[in-house]
Structures are given as C-alpha cells and as structure tokens.
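Note that this complex is displayed minus one protein chain, with the remaining chains in position.
Right, subunit A next:
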C-alpha cells in the first residue's frame, strides 16, 4: 500500500488589522469587540485591501520558492453559516498570489536523531483569504453564540501537494513551515492559538495503480496530533479496503481523546460554492524592479524584489551556517533551531568560552536543554545565562573542575552566583595536588584486591571501575585522565 498525504494549511497573518478592514487583530479579546462595519457585513460597506497582508504573503511565497503572480484576483466563495456574516468568503480561487513552490524539510531515519534525511514537498499555491468568525453551539439552550472578532482576519492558505507518505513527514513539513513563518514574521503560527490550522488529505493505493479516494481530516490541533491523525487515517483506509470496503470521499474529524477519525456530521452532500469574481476589488498588481513605473507613489505599490532583498535568513540557511561555522552535526542544528532562542544562546556561549563549539553543543543540547525541559522552562527563562554557562565551561577547559562536577545541579540553578563562586562553595574544584591524588588512588587500590588482580591479569576494562571509585571518593573532583595515568602507573609497578 502506498499512502498519499497532502495538506491544506491556514496560517493567520501577523498584522495589526484585518485583511479588508481596519479593525484590530488580537487573540482572546472580549467577544465582538474587534468588529468593524465591514466585518459585520453591514450593507454598503466595501473591502479595502491591507498592504501588510499582501507583503506577508509575498514574503512567504518567496521563502517557499514560489513564483509570485504579478496579477492575482479575488473571488467570492458563497455558503451560509453563522460565522460568515456576508454569506460569502473573499478568497483567491482563480489566480492566487503565489504558485509552484517547494518546501524542504528533514526527518530522522530512526528515532535517535543520528541520521537525517531531507525531503521536498511541492507547494501548489498560496492564496490570501478571510478568516471566519467563531460560533459556539449551546445545545442546552438551543442557541448558537457568534463571535465575529476573528471574522475578516487575513489568512494565507498554503496548499501542499500530496508528496508526503505518512504522519511523520506531514508533521516535519508543517514544523518546518511553522519555523519559516515565524522567522519571516508573516505569521506567529502558534497552533494552540489557532494561528496555524492544518487539514490533511489522505488516500491509499497499490503501487502502479491510480490514486485512491481521499478523505479530508480536520480538527487537528497540534503537530503531534497531525502525525497521529494521518497515521490513523492511513491505517483505517488500508483496513477498510483490505476488508473489501470502500473509502468515501468525505470529511472526517480527528478525535484527539480517542485517537481516531470520525465522519463529520455537518457537511451534507457536496457544496456548490458558486464562485464569482469579487467586483469590489480590482486585480492585485505587484511589481518588481523592472516593471515598477517611474512615478508611482511608493505607498501604493509593492515591489517584489524589494521584499526579496529584505527577507531574513531562513531556517535552512541558518542551519547550514551553524554546521559550517561551528562544525556541529546537522541534527544538532535542527534541535538548535527548534527551540526558540537556543541557537542564539549557543552562539553566545561559544563567543565567551575557549571550549570548542563541538564540545559546547553537547552541554547545550544535553545538559542545558534537558534541565530546561525538566522544569518546563523556555530558553528565555533559563536561570543560567550564556555568560554564566560560558564561565562554567571555561572552568572545565582550564581543568579546574571535572565534567562530572560540571554537571552538578547546583551550578545549573544559577541563583545569581558565578560558577566559580559555586564551585568554591561546594568544593567542586579538581584536586590539583598530585600527591593527594596519588594517595587516594593508592587507598582505592589497597581496598580492591580482586579488581587489581583482574587488571593485572589483563582485563583492562576493570580499570574504569577503579577510576569510578576514585571519582566517587573525591566526589567528582578528580580528573579522570590523570587518575587513569596514576592508577596505571601504580598497577604496573
């Protein structure tokens, strides 16, 4: 069976005002407090296009390697629903603003983050459209409550071709898109706040045969659930077909509690949206450096080239740079960019320490990150600043403490003290006195006759046990390399 997965993603544009009206865009405002006359569809009101939304769409299109259509059109998509005051949505059905792009994303082949493979998904198009309001059904009182705050907010619909084959790929693609949108600033893309919504189109077929009937899966509220929903649906379709059943071309909702998809009751039959050109909006004309007319008012036009020149560094480029500049592994660069602020933190530490980046990365990804995760902290909330961490790593580099000591919890709590202060307080410094070390090593050897015999018999691995014992006795304050040398010397005598 070959599963085929395509995605329709709606990203809310990060702008001060809505796509066609001046009312504000804000999450969780009191109901119906951000509604202009146009949003409420008062008769006689007309749409006026928001420049920032167009720029956001152009930026996104460019970042996804699309061709930007210099002329795109707006259409009305008609259907009746309580959260759609005008009885139609203004969208771009005939000629969207951007087409034919692609998105590269990476996955780990196994779960260990040790090997990453890069995949591509084609972007069919990006179109500008209005968001709808929200309706809440109150079944007990047989009423529907309508909040139009969201009605008219600008959306970019990004359509990904069915080039993906499983939940993991879908999730990785969406994650990458999310990062790109956040880097561009064109959308904050936080799924929990409804700024990024994903619908999946899933079908299965036998290799060599034509594509199967597809279902649309909605109500997916996180990237994790996306993977689950897609995989469940693929499984469900395979089972259905293997049992001799057929797949209906329907819309299904993902039930996150049950972990399965169920048919949606709302849609009865196929809707004819009666698309019609939006007569109140002239075609959207964009210019580039070549086609820009000489005397145009700068405020009134959008120059694609100008936007292109000012695109921020995209995640994929950033990752490459990190790998190249610091010699870290590609997998590392992914993790760095996956956490907001982590890459910056890493770079700051590197700047302030003598430790090699390849070593620093371990401390960042293993120690710092796991500490933050354990305590549900973001990088910004880290109790240890990059300065302090750099300090600590310097102590390690100077061999003033051992790496075991460096992992001590107290150091990570920060508490406003420098690592040096904490080390002194906790007496974590490496024992520098050779004689003292020798004494301790001798003491361990003396107490462990069996192990000594085994080592002398040729089992070198047991030496590590002795080293460990020394470490314990010194409470991590011994340099393992040195200890090994001393022990070996003593044992060979």
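Everything that follows uses one rule, which is that contacts are C-beta pairs under 8 Å (C-beta built on N, C-alpha and C of every residue); 3 or more make two chains touch, one makes a residue touch a chain; residues count from 1.
To be clear about the criterion, contacts and distances are computed from a predicted model.
> Just go with whichever of "adenine phosphoribosyltransferase", "Protein TRANSPORT INHIBITOR RESPONSE 1-like", "Trafficking protein particle complex subunit" or "Amidase domain-containing protein" UniProt uses as the name of the absent chain.
Cross-referencing UniProt, the chain left out corresponds to "Amidase domain-containing protein".
> Would you mind spotting which of A:18, A:76 or A:477 touches the chain that isn't drawn?
Residue touching the chain left out of view: A:76.
> Would you indicate which residue among A:139, A:209, A:242 or A:272 is in contact with the undisplayed chain?
A:272
> Using the definition of touch stated at the top, determine which of A:40, A:264 or A:329 touches the missing chain.
Answer from the full complex: A:40 touches the omitted chain.
> Go through subunit A and note every residue touching the omitted chain.
Residues 37, 40-49, 76, 78, 80, 82, 85-88, 142, 144, 146, 272-276, 279-282, 300 of subunit A touch the chain that is not shown.
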